[in-house]
Each structure stands twice: as structure tokens, then as C-alpha cells.
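Here we show just some of the chains, and they stay where they sit in the whole.
The letters A, B and C name the chains in turn, as written, and every chain counts its residues from 1.
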Amino acid sequence: MIEPTVDLALAIGHGLTEEEFRKIIEILGRTPTFSELGIYSVMWSEHCSYKSSIKYLKRLPREGEHVLAKAGEENAGALDIGEGKAVIFKIESHNHPSALEPYQGAATGVGGILRDVFSMGARPIAAMDSLRFGELSDPKQQHLFNGVVEGIAGYGNCFGVPTVGGEVVFDKAYSGNCLVNAMAVGIADTGKIMPAKASGVGNPVFILGATTGRDGIHGATFASVELSDKSAEDRSSVQIGDPFLEKLLLEATLEIIEKGLAVAIQDMGAAGITCSSSEMAAGGGVGIKIDLDKVPLRESGMIPYEILLSESQERMLIIGKKGLEDSLCEVARKWELNIERIGTVTEGDRFKCLWHGELVCDIPAKTLVLGGGAPIYDRPYIRPAGLDAINTRNSAIETDKDPIELLEALLSMPSIAGKRWVFEQYDHQVGTNTVIKPGGDAALVRVKETSKFLAISTDCNGRFCALDPHVGAMQAVAESARNVVSVGAWPIGITNCLNFGNPEKPESFWQFVRAVEGMGEACRAYNIPVTGGNVSFYNESQNGAIFPTPVIGMLGIIDKPQDIIRQDITSDLQLVEIGECDCPEFGGSSLQKILFGDPFGLPPRIDLDREIANAKFILSARDRGLIEACHDISDGGLGVALAELCIWNDLGASIEIPED
Amino acid sequence: MLVGVVVFPGSNCDLDALWAIEHGLGEEAKFIWHRDKIVSDVDMIILPGGFSYGDYLRTGAFARFSPVMESVTDFAREGGLVIGICNGFQVLLEAGMLPGALIANRRLRFICKDVFIRAERSDTAFSVSIPQGTVLKIPIAHFCGNYFADAETLSRIESNGQVLFRYCGENGEVSAEFNPNGSSNNIAGLVNERGNVLGMMPHPERYSEAILGGEDGRMIFASVREFLKKREGAFVRGA
Amino acid sequence: MRNFKATVKVRKKATVADPEGKTISEALVRLGYDQVKKIRTGKVFHVELTAENLDSAKKTVDKISKDILTNPIIEIYEFEIEECEC
């Protein structure tokens, strides 16, 4: 690949706007080199810079007494859970790569989120996956679903993290653009959390793990490109995951941190070496000089542009300690991993790269990153024109269909039906911490060397958000909270994966703005922080945009084993419904989908005070030993909730609805 | 009693095995790195589950060449007790310490679920405190758990009584219906002719504490303790 | 109808990483086979089929290989075919 001359056309071809290209020239005081253009195009892509979303993400509640690392500061969110332990967690999307190659797309998605967690010194103890496809009757969707599940299993099982739950939703809104959101949860000692900010002029910069190839180039910009046949020739950028190498990377990284041999570590996700080194430098207020000749390459004839932007998997950037280089390399050799010193932390604020002794990149690091020079946009947004008509359409349901038939139809909907076929392919017990297995409301894992347990739930109802993104996002937070409370835990924080359409379309961006507002409002009501997450825009294809889907990944905590509420019940117990159902609300419901198809009307109203009161009531009843099991009423309503409890326990139930 | 848990690159149930011995059984355990030799004070060795070398080429294909395997073979030859769990079982087969091989599950899917296994004998080091015919509930988690041996080998291990565990139903009935992966004769675990090396696909370390959903796995580890105590009154190596 | 036997070889495109091949070659070198420079892994399918003639047998095997046995995004294939009594 010979280096083309850099001009406006080439910048536009890289997804930069004319105004952004001019800003780069202004920053550098000259035309950027080809490598520098590539670096700016990736670092200023939507995926890395959050340029359309940061204005609204800043308004989310990020404080909290337990918060150890605020959203955006480190590789993942970190909360203090007491007894000297911290929980490190995050959720991220790998939607576009999975649409192209489902197995590897999903597998590398899991690999990336695991690295975010263990680069901070936390051993991953649980993984969850939130998946959305088109209708299961379509063979192409079956292919995607099958490949994604096998990819998650193939990677997670070999790496050795239990995949303990998640959700799988099928709706034609996702037929052109599946959603694969992967979440990882890890535990670290509070005193030993490894930052991602470089420090210490003269400290060595190492690359640990896999060799570098041409895979995934344009991965970051690619994630910000609408899926169209035009993107077909980008297919060669498929990244291949190596879970065995990732397991060695985990053990080596934890050992390096344990032995105090590093000052900062960041995994190489989107934009590989470029993103990790520039973010580490900018974050630490220092410079970094990289000698690209030293980077171990997998393919011959690679040029600086490719080395800097390659997204080869299973690689870490480590800032070592001057004088301890040999001990660091020894740990890598023990775990049979490549390790190579490729640079040094320097005075000043420049990100410099050499190739055959020649300077090919000399950029002020800060100008590349979010919060530094990366552009921030105030995109226009407008309520979709057709939404009023949809919202005002009466969604009450009068039908002469037999309710039992409808209940059976609901239970056989793929989104509601049992997911045993999925989670039996996941090793959900490795790590011997799984207390509540997949299939229930929330997964529950114990935290070894403490008396604590962590409940994990991922939730979002895209149909509710399509009707009203604000209420839909609040429902997503409340639903996650209901799920963690159902196993006896109290919410302590969330991560989120915001899957939306094209932010340059005002109607699509309105959905994003309203959803973020709703999510913030709900978190403030529950008094829990948003510890970070991921924004995935451009989820559109020829079939149009997906439902707005702000997926919430929530953690709840249980302080002692007696507080666990299991869902295994014995006969002759009383069934009690908490909360009123004062008026029928079918807007966006699954019953509505069966009878009428696309969602219309308004989503069910939500009263956060009542939600929190219900939650407190359940936990106090639990404290008095009055509760044997608890299950939240969600998709499909009361009938489905009761049926699920009976199915889980091979029991029947007789129900009388009081007349009053 | 001191248990040595071998760690190959890619083992991922090593921590679980150590925890089960220390917290489930209340005995001592330590890791043995695949490049080291086994020190003499170990009473039993566990080759844990996982994906040694990523299961590339074949499950356990490379682990058997690790330096530690030489001393595992010596330890077994002198009568030392060895348990290979899941990937560990595959390593024992590749190393020729147990007969037969493990191929892909019949339905070509990874399976993680609880299964029932029936103890066929209660006179081995691994089953002294498990009455014959007892049904144990223990989880499996594998893609290549389909035990295969040619007809001649199969009849030999059956006549020698080397089969220790068979997949079965809740009440102990052995039939194709309760065979999760297509293993010949529902074999879930077998011992060598001398009876001091056990390979099994189910994970006893995952059900050694009630909170995880079962304690039947601990009975196998407890049997070994019982066996060693009864034989010499003190923990001395050698069966 | 006549009987044919085909051997379809499928492997990853050269630009696509092959972790299995890499791990095997590194392990072999560690076991002393340092003459081994590189290994790429692939799958082989031994297909027995019936067809009118060699030409139609070729068409069938090619279609099967392209549509099912190969993932066109990351893999390429080649095959040989011959008549047999089997």
C-alpha cells in the first residue's frame, strides 16, 4: 500500500468533514502526513470521540460515594463494594463486525470488553450478552443468531469467564443491523486498580501480546459507517479472536500489576496503537514517542499508517517502570507472550512516531482525544413527524381470542420463550462463583474472599423506546432494578450501551437525546451512578433504522448469603402481586405485536417513586423471612410471569383475580 | 493431605480445583506450573479442566508434552493418585495413561448443564465413601466429551471394571436418553487398570459447596482422603 | 447415475489470522522441530455423491463448497473429483 498524497478528497474519503480537515491543518500548522490523517480520522470518528453524544452524556449522574473511577476516566467503571474489593464493569457493542462475520464479530466483541476489565487489574468473574436480531423465521437471522452465540461461547468458554446471562430479542426492526452488546464484570483489590494514564518521563512503553497485522483497519471508522453494500469491500477488515492468547494475556497482565511492574495499562481496542498511546499520553499530561520499527508484525510490507491503525486483537499497551524492564519481560516470557519495547514516555505533550528513523507522526496528543481537541457537535434534533399519529392511536385491546391461546402464543414468541438452547452453550459455571444460573431474572455471582454477592442484569425494551425514548429509557433502568431486586440485591450502579441510528438525521438524534435524559432521570431517582459504557450510532441499513435501544447493564449488591432470594419454590405458597395495574396499557407490548405487528400508542407509564417503594418493600419483607421467591412482571405481562415461575419449578398454580 | 493442581497454559479450572480442595474439602492444595517437577510431598495430583493450549489441534494434544507430565507419569507409576477432570482427562488420554479418546459431542454443540452419573464401584481410591450404584449430580461443560474406544478396548475396560462413572437418569437408569454427548456405553469416567488414575468429564470441583447448587462432587475428593487415611493411617504416597 | 468422490479443501484467506496454525507451529518449534517455519490449518471434506456425469458432479460439488462448506468472508476452497465405484 503506497502512501497517497493527502488532500481534502482523501480526508473526506476517511470520513472527515471539510471543517475537521481544516482544523487539523490549523492544529499542525501544515498538511498532515498520510499516517497523521489516518490517526485523526480514527480518533475523531464517532466511535472514539463521542463527538455527537458527549454533550448529553456529561449530564448523566456520574458521582456516588462508591465511585472509584468516573465514566470516561478509565478503561471501565469501578465501584467500591467493601471488604477491600472493587467491581470493575462495562458493556460495549460490536454490532457492525457481527453483522458481517457473526462468529468472529461476537467473539472479538467479548475479547475487547474482557481486556477493558482486566487491564485495570480485575479478574473477570462474569460476562453477559445482550443480543438483538430480526425475526427468527428468516434463515439469514438464524445464521446470524447461530454464529453470534457460537462466537460468544467459543471465546468466553476457552478464556474461562462464565457467561451467566443476558437477553435475546427478535424483531424485524433489527433485521438489517443486529445488535451484539457484550458486558464483563471483574473484581480487583481497591488499592491495586491500574490506571490508564501514562506517567513518569523516561518510563518504557511496551506492546504485549499478539503480533500486528492488517486486520480491522478502518474498524473504528467502519463502526461509524452505515451498513450498505458500499461497505462490502471493507469486509477484508474482519478481526479474528484468539481466546487462548487472551487467557495468557490475562494471567500475565494480572501478574505484572500484582508485582507493581507497570504504571499504566490500556488494551488495544478500536484504532489499536494510536488510540491507546494517544489517550494514555493525553490522560497523563505527558508525551509518548513510538518507534514503529519495533512493533512485531504478522504481515510483510506494512506501512506506518497500517501499523498505527491496525486493530489486531489480544494486544496491550503497557507503561513500565524505568529499571524494572527485565522483570516485566520475564513475566511475559513465563506466559509465552511476545513483549517488545516500542517507545518511551517523554516531556511535553506530543505523540510522536518514527519509521526507519524518520518522523511520520508528530501530533499534540490532547488534540486527538475526547475532552481535548476532538470536535464536539451540537447536533440538531426534532421529534419524528409521524410519532404523534402513532402515539395517539388507541392501544386498548378488545379481542374475542381465547386468553389461554394468547398466553401460549406469548410464551412461544422467541423473545419470551426459554433461552436454554443459548445458555447451555455457554460455560456458565467456570470460576465456581455462579450462585443463580442463567434463565432467571438476574444472574448472581459470589465475590470470593468476601461475604458479598453481585446481581447482574441487562435490559431494554426497544418497542417502548420507539414509542417514547424518554419513558422507554426509564423503563429500561426500572426493569433492570426490578430484576436485581428479584434476587434480593439493591442497585449500586449501571453501565450502558446506547444503540441508535444516524446522529446526523435530526429525527434519529431526537431519540438519543430523549433516551439519555430518561436514563439520567431514572438513575438519579435510584441514586445510582452511570459509570460509563458505549455509544453505537449509525445502526441503520437499507431496511431503515433500528428501534432506539439504550441497553442498561446494572449491578446490584447482596451483603450476606441469607439475603439471597432464590426462585425455586415448593407447593402451597401464596402468590402476591406487588404494585397496582390500574388501567390496561398495551402500547409496545408483545401482545400488541402478536395482534397488530408494529408498536403504536404510548408505552406503560412509570412512577419511579412507586418503583422504588415496591423494591424497598420486597427487600424489607425478605428481611423478615416472608419471601420464598420473587419474579418481575415484564414482557408478556402477569400471565407470562406466572407461567415462567411454574415452568421453572415444575409446579402448577391456581389464580383467582379478585372482582373489586 | 496435600493436593497438587497442575497449571498448563490455558487451564481455566485450576483456581476452581484449588478452591474446592481448600474450601470444599478443607485440605491443603498448591499449584504446580507445567514446566516444574512435582515435589515429593504431594498426596494427589489434579489435572484441571480448561482449554490447555486453547484446545488447538486436539484437546490436550500439546499439554501432554509439558515437562511436568514426565513426573506425573512417574508419580502414577509409583502408585500416586491422579485425577484428570475434563481437559485433564483429555491430557491423560493423549499421554496414553488411560485408554481411548474423546471426540466432538454428537450434536456438535458445547454443553454446560447438570448431569447424573452412577458410581459403578466403591472399591477404588476415588469411590471408597460412595456406595456402588449411588447417583451423583455433577455439572459437565465441554465440546469434546464423546468418549470413544474401539470394540476390543471397550470390552477390555468393561471386563476389567475400569468404568467408574456412567451417565444415567435421576434414578440411576443408564440409557441413550441420558447420554449427553454420545459417549460409548455412557462412560463419564474411568480408571486405569491399577485403579490409581481417574479421568472424568464432569467437574466435581463445581459441586463441592452447597451454595453453588450441589455437593456430590466433594464425595469424590473425600473418598481419596478416606482411602489414604485408611491405608496407612497417615498420608503416605503409594496405593 | 454414477458414483463420484470429491475432496474439498477449505482454508482461511491469507490476509486472515490463523491462531490455531500459529499456536501449533510455535509448539512444534518448542518441541525441537525448529525446521518448521509456518503452519496454516484448514478443513477437508471427503464427499461421496451420485451424478449424471463428471460435469454435473463438478457443478454440484462447486455449489456445495461455495454456499455451505465455505464462509466466503474469511475462507477460500479448492477441490478434486473423480469417478469411483464406492
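Please note the rule applied: a contact is a pair of C-beta atoms (placed from the backbone, for glycine too) under 8 Å apart; a residue touches a chain by one contact, two chains touch by 3 or more.
Everything numeric here is computed off the predicted structure, so don't read it as measured data.
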How many times does each labelled chain turn up in the complete complex? A x1, B x1, C x2
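In this section, only the chains that are shown with their structure count from here on.
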Comparison of B-C and A-B (more C-beta pairs in contact): A-B
Using mean CA coordinates as chain centres, what's the gap between subunit B and subunit C in Å? 36
For subunit C, jot down the residues that touch at least 2 other chains. 19, 23
Residues of subunit A touching at least two other chains: 242, 244-245, 336
Within their complex, state which residues of subunit A touch subunit C. 100-101, 104, 213-215, 235-236, 238, 240-242, 244-245, 298-299, 312, 336
In their shared complex, subunit A is touched by residues of subunit C numbered 12-13, 15-19, 22-23, 26, 71, 73-74
Can you list the subunit B residues touching subunit A in their complex? 9-10, 12-13, 15-16, 19-20, 49-51, 53-56, 109-113, 139, 141, 143, 203, 205-206, 208-209, 211-213
